[in-house]
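Apart from one protein chain that is not included, each protein chain of the complex appears where it belongs.
== chain A ==
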């Protein structure tokens, strides 16, 4: 542990002055962010807001050139292996290997997280059962529906008993029933394990419904932070809305992003990846 040991329990994520630039383009510009243990935290923002870059710094995929990132007190720049052992990560793309069965997909992550051979099969079975894929475990992932693949990825992340589950656009492209299924399983697993969930999403309604707190990012910084209800109430008070006609989280999003949505936000690869994911799950 670190200097945070004076606190009763280290924050799940603590970013202080995090900055990251690609050549001359600043992606994250002095990000201050705290995610509390056990909460479902939504990181929202338009394309190019810096969400993915921030997530990649937290997951150690990118270096931390300026500022500080800590995950449960471990420095993401200096103690990468310790941070990775605490993480379960589901990227935006459909990242299950279609050439393997569901069970083999999960077993791979059990192996790379050093699950001992004697408990590997049971642990993999529990992870698959936790996302309702026990019956489909021995089918190739290529035969799964989009919602099943997302649940399989969740099982891959859960098999190492992470303390922090990071989900990048977990429901993109799914139909409403599949989205409900994914969120149900996230909620159930979180309730059973007490893990912290950090999620990015473009679906404001999902964030409103399932996140304990949300942060709205724009141009590399947090522009609004609080519970969805707090953010709506704040905007409602500013607009002097009637109590029964509070703005939606989407209104808050529009208020924060304003007309300053960047036409160049989200590079070609990001957009192609998003569309490919949506197409594959659709």
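As a convention for this text, a residue touches a chain if its C-beta (ideal position, glycine included) is under 8 Å from a C-beta of that chain, and two chains touch if they have at least 3 such contacts; residues count from 1.
Just so we're on the same page, contacts and distances are computed from a predicted model.
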{"item": "Among \"Tetrathionate reductase\", \"Transport permease protein\", \"Membrane protein\" or \"FeoB small GTPase domain-containing protein\", the UniProt name of the subunit that does not appear here", "value": "\"Transport permease protein\""}
{"item": "Residue among A:19, A:40, A:54 or A:115 touching the omitted chain", "value": "A:115"}
{"item": "Candidates A:189, A:235 or A:256 - the one touching the absent chain", "value": "A:189"}
{"item": "Residue of A:41, A:144 or A:203 in touch with the missing chain, whole complex considered", "value": "A:203"}
{"item": "Those residues of chain A which, in the complete complex, touch the missing chain", "value": "22, 56, 59-62, 81, 84-87, 89-95, 97, 99-101, 104, 108-116, 119, 122-123, 126-127, 129-132, 134, 140, 156, 158-163, 171, 176-177, 179-180, 183-185, 187-189, 191-193, 202-206, 208-210, 250, 273, 276"}
